[in-house]
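These notes concern the structure reproduced below.
A single protein chain has been omitted from the complex, and every remaining protein chain is retained in its original position.
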Amino acid sequence: MSRKLDRKFDRILEREEKGLNGGKTMNRSLRKFLKNRLAIVGVVLFALILLASIFAPLLTSYDPLGVDMSSVLEAPSREHILGTDKIGRDIFSRVLYGGRISILVGLGSALGAAFIGVLLGAYAGYKGGKIDKFILRVSEIFMSFPQIVLVLLLVTILGQSLTNLLIIFILTGWGSVYRMTRARMLSIREEEYVQALRAFGLNDFIVAYKHMLPNAIGPILVNITLSTAMFILEEAALSFLGLGVPLEIATWGNILNAAQDQSVLLNNWWIWLPVGVVISLFVMAVNFMGDGLRDSTDPTQQG
Amino acid sequence: GCSSNEDPAETPETPGAETPGETPEEPAEGGVIYSNGGPIEFFEHPWLNPGSFLYNKTLFDHLIVADENLNPEEGQLAADYNISEDGMNLEFNLKEDLFWHDGEAITADDVKESIEYALKISGLNAVFASTFNAIKGAEEFVAGTADEIAGIVVDGNNIKIEFAKLAPDALLTFTQFAPLPMKHFEGEDPLNFQQSAFWQSPVGSGPFMVEEVKLNEYTTLKPFDKYHAGAPSFSIYLTPSPGDSDPNLVTNAQAGMVDYAFTKSVEAANSLKEVEGLNVTQVDIRYTRLFYPNKFPKADGTPSPLADAKVRQAIAYAIDMAAIAENLFKGAAVPANSLSPNEATKATGLNDYDYNPEKAKELLAEANWDEDYELDVVYYYTDQQTVDFMAAIQSYLKDVGIKMNFRLLEGDLGSLLWTPPADPVNGPSAVEWDLAYAANAALSLHEYYDRYQTGSSSNSHTPSDPKLDELIEATNSTFDTDEIVAAFQELQKYENETLFTIPLYYQPTFVIESDKIVKGAPAYGNPQFNYNWEIQNWEVKAD
Amino acid sequence: MKKEREVLLSLNNVKTYFPVKKGVMKKTVGYVKAVDDISIDVYKGETLGLVGESGCGKTTLGKSILQLVPATDGEMNYNFDGDVKDLRTLDRKSLDAARKRMQIVFQDPHSSLNPSFTIYQSLSDPLKKFGVEKKEDRRKIIGDLLEAVNMRAEYMDRYPHEFSGGQRQRIGIARALSVNPELIVCDEAVSALDVSIQAQVLNLLKKLKEERDLTYIFITHDLSVVEYISDRIAVMYLGRIVELAEADELYKNKLHPYTQALLSAIFVAEPDRKTNRIILEGDVPSPMNPPSGCSFHPRCSYCMDVCKVERPALKKYEIDGTDHYVACHMVEQKKEGKYNGEI
Amino acid sequence: MFSYVIRRILSLIPMIFIITFLIYFGLELTPGDAVSHLIPPDALANVSPEQLEAVRESFGLNDPFLVRYFRWLGEMLQGNFGFSISSGVSISEIVMRNLSSTIELSVAALFISTVLGSILGLLSALKKGTLADNVLTVAGMIGVSIPQFFFGLVCILLFVLKWRIFPIRLLPHQTSFVDEMKVLFLPAMVLGISLTAGVMRYTRSSMLDALNKDYIKTARSKGLSEWRVNLVHGFRVALTPVVVLIGFRLPMLIGGSVVIESIFQRQGIGSTFVTAVRGQNYPLVMMIALFSVIAVLVSSFVVDILTAALDPRVKLE
Partner (left out) sequence: MEKETRENDVILRVKDLKTFFYTNNRCNRAINGVSFDIRKGKTLSIVGESGCGKSVTASSIMQLLPELSRIEEGEITYFSSDGEVNIEKLPKNGKKMRSLRGSDIAMIFQDPMTALNPVYTIGFQIVENLRAHMNMSRKDAKKRAVELLAQMGIPNPEQRVNEYPHQFSGGMRQRAMIAMAMSCNPKVLIADEPTTALDVTIQAQIFELMMKLKEDFDTAILLITHDMGVVNEVSDDMAVMYMGNIVESGETRDVIKHPAHPYTKALLQSIPILGKGRNQDLEPIRGSTPDPYNRPVGCQFRDRCDYMTEKCGEMPPEEMVSEDHMVRCWHWKEVLK
C-alpha cells in the first residue's frame, strides 16, 4: 500500500515539476464529487433509470395497463423484452411506468419531508424559544414510534392511496430533517457572521432562510437523497405487503407483489427478478450519490 | 370493555387432556398427517363455516352425515332420524354412549340448547338460520318472550322438532350443524360467542380431539378413543393459516408438511401438481364469483346506468370469460351463466353470453349508453389475482366503450356493501357503487336466491320485482324434490335473461393428498362442508 | 489635566446571567454570572480597552451592549446626540436607530463571513435595511467601504474563501462601518491573526478611528495590544471590573494584585528587560459559583480576612491627576493608611 | 442514578398519554370498526344490521369516543390491557406469545449485524483506501440498497425451494435446539445481513472520525503499537456512537421485522400488528403501538445509560 502511495506521490511531483496543474476553477466540492467514481456511477444509473421512466412512451409501445389475454406469462422474447405477466401486460413497460410512481413517491416524499423539516427547522433552530420547544415536542412524538409501526397506523387511519402514501411518508419523515436542520442551524447560529447580521437587527426570516440556510444545505441534500432511497424501499415493502399504493397502480413494489405467489417465484423469474434488480439498482444509485455528496460536502474528509 | 371473558387465566388449558381416567392407553400407532388451516388466534366456531377448517370437520360430529353431494345419508350422532312427508316434523334418536372429548356424555339437551344458543349469536350460517327460524316458537324465543323454543321437545335420547313454516334445508342443516357442549358457554354473552375462551381449545364430539395448541405455531389433534365409530389410528398436525388462501401452502408442501389440504388458488394447485408425492384433485363446489349490479337510482335521484337489462347483457357479452378462465385462472375457473352451479338439476338452454363485443356494442347503442360515464366497480379481496382480474375486465369493457374504475373497499364492509335502501322499490340506493365484485358460496340453492326477496335485509342492489318474488317463493313452498327442482329452473331462466346479478365464473376447489394417505375418503365432496369422508377409517403410513 | 468629556454610553450596574439548566426537566439550577454588576462610562471618541482572562465575561458584556444577548439587569444609557435613552427599554424602531450607531467586529476570521455569499451579498442586506434601496448605490457604498479598509472595490464579488485571514478581518471591519456607526465593539478583533497581519489591522483601526471619529470598546486578552491601542483600560475578572485607568497610568501604577500578576505574566521580546514574574496559583474559578467576597482572593497573595467575606467596590482614586478605579480591600486600606504590608 | 431513572420515567408519562390519545383518536377517524371485520364480508350479507348493532353494543363500541378512551386508559393504568376483540384472548397474553419469536429473531439479527458490521467496519476503516475497503464499501452499499423482502425472497427461492438447505418450519418431532436454530437461521441471516451494511458503514465512519482525533497522535507519540493505538484508543471511542446506533435499532427491530416475518411465515409482533391494524382490533393495536413506543423510549433510556457507561464525559443528571 505504501508503495502504491509512493508511486502516486511521484506522479504528482513529476506533473508539478513540469508546471502542469494550472487552471483548476471547478468548485472543490464538485471536483471531489466527480472524483468519487461511485458517485458518478450513481448519477449515471440514476439518470438512466429516471429518464427511462420519464420517456417510457418512447422506449416501449406497450400500455402498462394493456391486458392481452392471448399472451400471458410469456417468457422474455423479442416481442416482450421482459416477458408478460398473468394478464398479458408487458413487464418492461410496467417497470418503466411503475418507475414513475415509485420515483415520484420516493423523491416526492423526501422533498416534501425536507421542505417541511427545513422550513420549520431553520426558523425554530435560529429563533429557539417556545416555537422551537413546541415543534421539537411534536417531532419527538412522531419519532417515538418505530417508523414502520407509525406508517402502518397511518395507512389504516388515512386509507390506502397514492396521495395518502405521500402524506404518510412526509409525516413520518419530516422529523429527522427538522432535527438535522435545527441542529445545523443551532451551530451556525453561533457563527460570527450571524451575530453580525443580528447586530444590524435584520429580519429573522431573512437571516434564517437567506443567510443561514444555504450553509446548512449540504447535509440536507445528503439527507434528501438518502431518504429518497429509504422511501422507495419503504414503498416497495409496503406494496409488497399489500398496504402501499393500491394494487391497480403499477409501482415497482406492486409489480413485485406478484412474487408473493410461490409458483411465480419458482417458475416466472421475469416477473419479479428484473423489478427487484431495478429497485436495488436505483436505490443503490441514489445511495452512491448521497454518499458522494456527503464526502464532498464534508470538509473533514480528505482525499 | 369486553365482558366475554370473565377469567382469562384459565384460557389456555386443554379441557380434554386433563379429565381423569382418560389417559390414552396407547398413542395412535399410525403416523401423522400434516395439514394447513390450523388456528392462528383462535379456533373458528363451526356455526358459520361448518367445514372450512379441517379441525371443525374432525373435532365435531353432526346429527346426520351427508354423502359427497351433501344429500343426507344416515345418522351420525343420531342413531336414526325421521322427517314427515310435509317436512314439518323432524325427529332424532341419539346413539347411546356418546361422549364429548372431556368425557361427559352427549345429551339431547345439548342439541336443543345448541340450537337455541345459535339463534342468539351473530353471524350464524344463513342456511342454519333459516332452518332454525322456521322452528315453531323460534320467533318468540328470538324476540325474548319465550325462554326456550317450544317446537323442540326432548325426551331421553329423543328429539322432536316441529316447524312453523316449511324449512326446505332442514336435513341439510343437520348434516352441517355441530352441537356443542353448552355447559362451557354458561354465563357467556352469545354475541361474543367467538370470543369465548372455549375457542382457544374446543371440546368436541368428533373422531379427533385437541391435543396441543400452540397458537401461531402449530396445533395437534389426536384420536378420541371413545369415539362412537371407532378411534382413528393416526394424528393430525396443523400449521396455522388464514382461511382458505394459504400463502405458504406451496412452501409447506415442498417442505413435506402437507398431506391433506385444499385450496382455491389455481397457481398453488398448479405448483403442487409438480411436487412429488402429492395428488391434486379438482372438485366442483357451490362457489360463484359475480358482479352485483346496482340497479337502484343514485342518491341524487339519477337513474342507475345498470337499470337497463341491455347494459347488463352488454357487459356479460363484452367480457371474454373463457379466455380469462383459461389464462388468468389457468383453466381452473368455469365461466358462469347463473348463480347456480352446473349441477345435474340445473336448467338447460341458458344463454352463455359467450364473448361477443359486437353484440355488446349493439346492446349498448340500443340502451343509449353514455360513453362518458365511468362505472364504479368495487371489490374487497386484497389479493393480486383479483386486481389482475379487475384490470382484465377494465380492458375488455374499454373495448366496447365502457369506462370503468375499480377500487378496493375498506372500512365497514357490511354497510358499504349490503345496506338495502329504505324504499326497496324506488330507492335511492343506499350504497355507492355500480358493480360489486363478490363471491357467493352456498350450502344450498336457497341460500343463493333468498336474499332477492323483497324486504331482505341485505339486498342492496336489486329493486323489488314481483315476478322475482313469486319465483323465489315457489322454491320455498314445497318439500317435494321435483317441484323444487322445477321451481329453481324457472328462477334460473329468469335470472339468465334479466341478469339481475352478473355471474362471472364458478370456482372449483382443489384437494391435495399425499402418498402418505394410503386409504383416504371414499369419495371427493366439497372439502369445505361436512360429508361422509370417514376420516376415522383413513389409513396413514407411519413416519 | 482632567477634561470634561462627553459620555457616549453609560453602563450602570449591568448584569448578564445565563441560567444553567440540568436534568430531564431542564430545571434551572443556577446562573453563570458572566457579567456581574458592571458600571462604566464610555466617552465619545475614546478607545476603551477591556482585558481579562478567558471566560471573564468580556464578550458577553460586548454583546449585551449591542443587545445581542439580553442583559439581566441594569441600565445602559446611550447618548443619542444629547438625548439619553436606556438601550434596554427601547422599542423595536428606536432599537434599529441605535443599531445604526453601534456595531461589532468579531474575532474569528473564518466564521465572521458567510461562506456561501460574496462580499457584496453579505453586506447588501444591512444596507437595504437601512434604506439604501438601489443596487448601484449599494455597490458604490460597499466599494467605498472596501477601499476604506485598504482593499480593492472589485473584491466585493469574491467569496470569503478567496481571502486571507487579515483580509477577512478587514472586510468584517468594513461591514461594521457600513452603517456609519459611532461606537464599534471590537471583540478580539486581532487575536486570531498572525503577528505580521495583526499590526496591519491595528493600524487600520487606528486610522479609521481618526478619520471617522469613532469610539471603540476594544476587547482582548493580549495586554500588549490593548496597551498599544487604548486610551483607557478596564481589567475584568470573573464578570467584574477590578481596575480601570488611563492606559499609561495603569502600566505605571498597577494597583490591583490581579492586574499586577497579569501584566507580569507577559513574555516580552526585549532581551535586556528583566521581568519580575508573579506566578499565580491555581486556575480561574468557574463563574457559576464564584468565590465569596473578592472573587480573586483564593489566588491572591495579599489576601486578608475581609477579602473572603466582603466584596470590594470599585472605588475611584485620583493619581497623578487622573481617575484610577480599583476594587480591592488592600488598596483601599492602604490609601486610608490602614494597610502596612508590601505591594 | 436511581432518582434519574424515576425522573426519566415520570417525564415519559405525559408523552405516553399524548401518544395514546393520538392513536386512539386516529383509529377513531378510520371508517369501520372491529365488528365489521369480525365476520367475513361474504357472510356479512346474511347478518342483519340489528345483529351487528347488538354486537357493537356488547363490545361497548357505541359509547362516545372520549368515554371509551378514558375507560381504556383507566383499565390500562390498572394493568388491564383488555382483550382482543377478535378472539377474546387477553392482550398481554397475545403480545407475550408473539414477542418471544420476534425477540428471538431480532436478537439474533442484531447479534449478527453487530458482530459482523463492527468487525468489517473496523477493518474497512483501518484499510481505508485499499481494495478491501472499496470492496467492503460497495458491498455495504449494495447491502443497504437491496429491499429486505427481495433479498429474503431470493434466499427462500434458493435455500428453501431450490436447494432445500433450510426448512421454513419445523416438523413436530423437530424440537431440538439445532432444529430451532435451523429455522431461525435464514430469517435471522437475511435480517442480520441487511442490517450489517448499516452498522458497518457507521462503524467505519465513526472509526475514521476517532482516528482523526488528536489523541490518536498522542497515543502514537507514546510509541504504542499500532493495534493498541487503533483498538484501545481508536475503537474504544468509536464504539460509543455504534452502541448508540444499535441501541436505537432495537425497538425498530421489533416493529421492523414485519416484512421478514411475513415472508418467512413467522408469527411475531410485527405480523400480529399488521393483522390487528387490518382488523381494526383497537385494544390490540393500541397495546402493540404503545408497546413499541415504550420500547423506543426505554431503549433511548438504555442508550443514555450505556453512553454514560462508555463515555465518562456524559453524566446522568
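Note that the chains take the letters A, B, C and D in the order they are written out, and that residue 1 is the start of every chain.
By our rule, contacts are C-beta pairs under 8 Å (C-beta built on N, C-alpha and C of every residue); 3 or more make two chains touch, one makes a residue touch a chain.
Keep in mind that what you see is a predicted model, and the values were worked out from it rather than measured.
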Visible chains that the absent chain touches, using the contact criterion stated earlier
A, C, D
Which listed residue, C:G62, C:P126, C:G166 or C:P287, touches the chain dropped from view?
C:G166
Just name the one of C:K85, C:K128, C:H221 or C:R311 that touches the chain not displayed here.
C:H221
Contact with the hidden chain, among D:L116, D:V138, D:L224 or D:L245, goes to D:L224
For chain A, which residues reach the chain that was dropped from this view?
5-6, 8-9, 12-13, 16, 21, 28, 302-303
Name every residue on chain C in touch with the hidden partner chain.
53-54, 164-167, 194-200, 202-203, 221, 223-225, 227-231, 247-248, 251, 261-271, 275, 277, 279-280, 283-284
Name every residue on chain D in touch with the hidden partner chain.
213-215, 217-226, 233, 236-237, 240, 310-313
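In this section, only the chains that are shown with their structure count from here on.
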Report the most central chain, judged by the distance from each chain's C-alpha mean to the global C-alpha mean.
D
What is the distance, in whole Å, between the centres of chain B and chain D, each centre taken as the mean of its C-alpha atoms?
39
Chain centres from averaged Cα atoms put chain A and chain C apart, in whole Å, by 49
In whole angstrom, how far does the Cα centroid of chain A sit from the Cα centroid of chain D?
23
Two or more other chains in contact with one residue: find those residues in chain A.
159, 260, 262, 266
Spell out the part of chain A that touches chain D in their complex, as residue ranges.
1, 38, 140-141, 143-149, 152-157, 159, 229, 233, 236-237, 240-241, 243, 256, 259-260, 262, 265-266, 272, 276, 279-281, 283-284, 287-288, 291, 300
Quick check: in the complex, which residue numbers of chain A touch chain C?
191-193, 195-203, 206, 210-211, 214-215
The residues of chain C that touch chain A in their complex are 63, 66, 68, 95-96, 99, 102-104, 106-108, 111-117, 122, 125-126, 129-130, 172, 175-176, 179
